[in-house]
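Yeah, one chain of the complex is gone here, protein chain that is, but the others are all in their spots.
After this line comes chain A, so read on.
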Amino acid sequence: MGPVLKKSYLNYPKLKGSLEKKVTHDDLNTMKESYEKMPLYISIMASLGFYFLIFIGLINHIIFTPKVATEKNRKGYPPLYNTFDSIFLRYVFRRVKDCFNRVVCGVPGAEIDIIDRVTHDSCWSFEHLETKSTFLNLGSYNYLGFAQNEGPCAENTKEIIKEYGWAISSSRQELGTNNLHLELEQLTAEFLGVEDAIVFGMGFATNALNLPAIINSECLVLSDEYNHASVILGIRLSGATSVVYKHNDIKHLEELVRQNIVSGQPKTQKPWEKIFIVTEGIFSMEGSITNLPGIIAIKKKYKIYLYVDEAHSVGALGPKGRGVFDYYNCNPKDVDILMGTFSKSFGSAGGYIAGSKVLIDYLRVNSHASCYATSMAPPVAQIVITSMSMIMGKKHGEEGRKRIIQLASNVKYFRRKLKALGCVVYGNDDSPVIPMLVYMIAKVGATVREFNKFNIATVGVGFPATPLLEGRIRFCMSAALSKEQLDEVLEVTEKVMNKLGLCYSRKPKSNEEILYENPY
């Protein structure tokens, strides 16, 4: 996904005054974030590989146009797709298609059952077999291990299905509010330590349908370059001017803020009605944690509003699992708009927005989602109520706290071990999203296949979800995994790395012994 509107402000005269001295929280964060630069020869090889595939695809496409590429009954119409898209899809993506869309037939917990499949026509189509394999699951977003079909979460949900049904079929503003929604909203607000919250049926829609209600076309949005597609869509729908700052780069952010405050709105030069910073808690492709203290300092200094998307961080970060502000020990009220989803840590679906009473009351009336979209399904709401109460320690004693500790210990151990193996690992040392760089698109496929051979489920990500030359393998840590299981994964990783040549890191290896310990 490209940024909504890339505006170059490089031509503006540089402002006087050194920015470096003013930002102080910056140093704290960079120490824990690692981004090794890509060696030149690898970038050359990776781009060669990609363009070669496209070139072969183009020739293939011209000479042997496949059957699927022709449309029935639409002769003489302008083509529906542009050529690059279809060639990428058919000749680049198809080659790694067997690594994606694996069919799951059980709970996506610590282990996951996957239906075996074969292809007889080089990945154009797949045949699903009767058999299934059980994989160790490092692919699902199941940070706190609430993806379960037994235990209190599942039991409560089944009762709610009998009592409330499974759908409401009306929007919140019509007749679609039930008491589970109200209970969940109060609980979410209490969990996050803010005044009020509102919940929606889908996380993606929470961003896409609420940002336009909050931001209008007279506003300026400073958006991180790696923000999620739903955030970008929301900003686009709001009609605001969007300026993209370098990923997690506080200095660049402050520079852009100052430049844009001076220049005002592009055509009229009027001052901005409001300025927003939109960022995520944990970036799902980079594994980095946003520099919240730094951003809050800027926000306060220039009186800017702050929107933080905690899709991956809520539940997964902080000693109380409350998200990125908990991790940095910031005041949740310093973030104006807290957004998050229930589909990751809480093992459910949907999203929330939390903040001041004024904000939430405004959204209850003006949010596109509360007016037009179906309200949250009762069982989906119930599991969040149960799992959130557990995290808060309200129910089932220490269980929630145990899971938070287990996740944090797993993350710390696995990340350090992985680095010690000599591969390039992006992101923050405390982030449960763990991307391991393999750069080339062909290696993404090969690595995922190798892991699958050892019955380990991991996710391979390449262009267009990442920059063209930064294909990666992503491990998603979970509290459901034990140390023994992690050791098994690490052992396999070492084998795979040696086989495929993934030891890209040029950092000196430390000989320090890595222990499995509780960071809190």
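Definition applied: a contact is a pair of C-beta atoms (placed from the backbone, for glycine too) under 8 Å apart; a residue touches a chain by one contact, two chains touch by 3 or more; residues count from 1.
Keep in mind that, in the parts below, contacts and distances are computed from a predicted model.
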| item | value |
| --- | --- |
| Choices "Transport protein particle subunit", "Serine palmitoyltransferase 1", "GPI transamidase component GPI16" or "LAQU0S05e05710g1_1" - which one is the UniProt name of the chain not shown | "Serine palmitoyltransferase 1" |
| Residue in contact with the excluded chain [from A:E163, A:E190, A:E273 or A:E398] | A:E163 |
| From A:A46, A:I87 or A:V107, residue that would touch the chain that is not displayed | A:V107 |
| Among A:A349, A:A408 or A:A442, residue touching the chain not depicted | A:A349 |
| For chain A, residues in touch with the removed chain | 68-74, 76-81, 85, 89, 93, 100-109, 112, 114-115, 128, 137, 139-142, 146-149, 153-154, 157-158, 161-171, 173-179, 182, 201-205, 208-209, 228-230, 233, 236-237, 341-344, 346-349, 366, 368-369, 371-374, 377, 379-380, 383, 457, 459 |
